[in-house]
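Take a look at the structure below.
Shown here: the complex without one of its protein chains, the others still in place.
Which chain is which? They are A and B, in the order written, and residues in each are numbered from 1.
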Amino acid sequence: MPESTLLRCTGLGVRFGGVQALSQVDFTAEKGRITSIIGPNGAGKTTLLNAISGMGPCDTGTILCLGQDITSAPAHLRAKNGMVRTFQNLEVFSNMSVLENVMTGCHTFVRYSFLDAVFKTPRYFSGERRVREIAEAQLAFVGLSDSAAIPAAELSFGSQRMLELARALAADPWLLILDEPAAGLNMRETKALGDLIVRMNRELGLTIVLVEHDMDLIMRISHRISVLCFGEIIAVGSPGEIQKNPKVITAYLGEDED
Amino acid sequence: MNISSLLQYLISGLTTGSTYGLAALGFTIIFNSTGIINFAQGEFVMLGGMFSVFFMKWFGLPIAWAVLLAALATMIAGALIERLAIRPVKGASPINLVIVTIGVSIFIRGLAMLVWGKDTYALPAFSGDKPIAVLGAAMMPQSLWVLGVSLAMLAALKAFFSHTIQGKAMLACSFDRKAASLMGIGVERMVLLSFMISALIGAVGGAILAPITLTSFDVGVLLGLKGFAACILGGLGNPFGAALGGLVLGVLESLGAGYLSSAYKDAFAFILLLALLFVRPQGLFGRKSVKRV
Partner (left out) sequence: MDSFRKNLLGLAALMALLAVAPLLLGNDYYLTVLTLSAINAIIVVGLNLLLGHAGQISLGHGAFYGLAAYTSAILTATLGLPVFLGGLAGVLCAGVVALAIGIPTLKLHGHYLAMATLGFGLIVYIVFNEAVGLTGGPSGFTGIPRLSLAGMELTSDLGYYYLCAGCLGLVILVALNLIDSRTGRALRALHTSEKAAQAVGVDIARYKLAVFVLSALYAGLAGVLYAHYLTFIAPASFGFLYSVELIVMVVLGGMSSIFGSVAGAFFLTALPEFLRAFENIEILLFGAILIVCMIFLPEGLAGGVRAVRARLFRRAKGAGDA
């Protein structure tokens, strides 16, 4: 496996009862690149992300991350090792403030023990200070600094999406998996989101895997695209190649007139 | 192990199990239309038995009329509970609703104690208590009544859900409350109806069991717990699974009491229930929910 491949999935298969949701899916994400997965509704995109992130089943195949086999690693360990994801349906911690949401993101790498917290040791205070600094920096990065103190549930939908991104960034990822981050955003917000993803990729050096329906966004920012249709990969290539690929065109026209 | 004692345990297990099943059915109906676990369900069972006893005593009614009237009275109690305690907290979180039903059950129990005292009462058996011999086991005629009436209730309920407009509407609510209300189903009325039906079912269960196990103001607590357990055993939300869960629980208990230890019979049933939950978290007949993420 070449040095530049961060994530390599081979022969992934997932079955739900009688439905083969994924079959023999191969997928790779190159280090430092934005790799997108597109496909009609019900193609298995979220199922694939769930398998990769360890939050859904994976019946066959292997997942290698930085050369290590993580196929059966629990989700929280994958996150700890730098694979962090966001969700299509917002999963903001509604019982916390905006800042606390992002502070939760630092869970794995700013550590102090349970006893440090109970006895309020210097380690607790220095740890908390660091967590707060990181969280404030990430909120600034996504442009939510002004909302830090308000309850997360009171944010607008678009801002909650940004909050999820900030929380994911606070987890110090190598690989960021974004599940339809533009869903529910208006055109202006989508544009800003695209810029933000590009900045995360260029400035922070993050490898990004992106599932999205917004074709303009995909074509604008992706380096490589994999097309999923009925649980199978039907094409892989650059945005230009994908737009011209006849199989992809039929797959999409067969479903709707987009 | 001899056949006649096994049969004896089976009969008594199925008899008590029927009441658990009816209580579980009541739980399920309310759960399906509201998402609430109604901790007052056991009190409906208690009310059914106690009302029957006292309608006979106060008005000198024949037993059949007393039981019928008791079922009606409990149904009214169910409606009152929905109107006075459940509807005012509409939209509250599930845990708050559960606490309301706990309050209701304590209230009803307090009221029953105030009116009827702490004594234990017996309802006469519906058709004498001369045991019938079945393959060496003795069967009380009342057991036949319990099994028969339970089956009849189940059949009536099935018919109600599949053949009447109201029943179909309730079923629709249990699948998707929002969609049902968009289709013009009065969800509030369905909730009221579900409380009434649950009360009715519980009361009938209580009345037919009372001649066998005696009744008092506080029998509802344990019967309610067993009903809940039966529900979970059958897979929450599935009415017929719940009824079957009740029978399974009753039989397990009776076998445990017969072959292991009567002191630990309740513990035995709950240990098996826990073991089952650990292997099959969705209950015996529940489907594994496939959540979309």
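Please note the rule applied: contacts are C-beta pairs under 8 Å (C-beta built on N, C-alpha and C of every residue); 3 or more make two chains touch, one makes a residue touch a chain.
Keep in mind that this is a model prediction, so the values were computed, not measured.
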item: Shown chains that the omitted chain touches within the full complex; value: A, B
item: Touching the absent chain when the full complex is considered, from B:Ile3, B:Ile76 or B:Met113; value: B:Met113
item: Among B:Ile76, B:Ala152 or B:Ile271, the residue in touch with the chain that has been omitted; value: B:Ile271
item: Sole residue of B:Ala85, B:Leu144, B:Val187 or B:Leu284 that reaches the chain not shown, by the stated touch rule; value: B:Ala85
item: Which residue of B:Ile37, B:Leu171, B:Val187 or B:Leu284 touches the chain not shown here; value: B:Ile37
item: Interface with the undisplayed chain - residues on chain B; value: 37, 39, 85, 88-89, 92-93, 95-96, 99-100, 102-111, 113-114, 221, 225, 228-229, 232, 236, 263-264, 266-267, 270-271, 273-274, 277-278, 281-283, 293
item: Residues from chain A at the interface with the omitted partner, ascending; value: 53-55, 74-77, 79-80, 84-87, 91-96, 100, 103-108, 110-112, 114, 116-120, 124-125, 127-128, 131, 164, 167-168, 170-171
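The rule is simple: only the chains that are shown with their structure count from here on.
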item: Centre-of-Cα separation between chain B and chain A, whole angstrom; value: 48
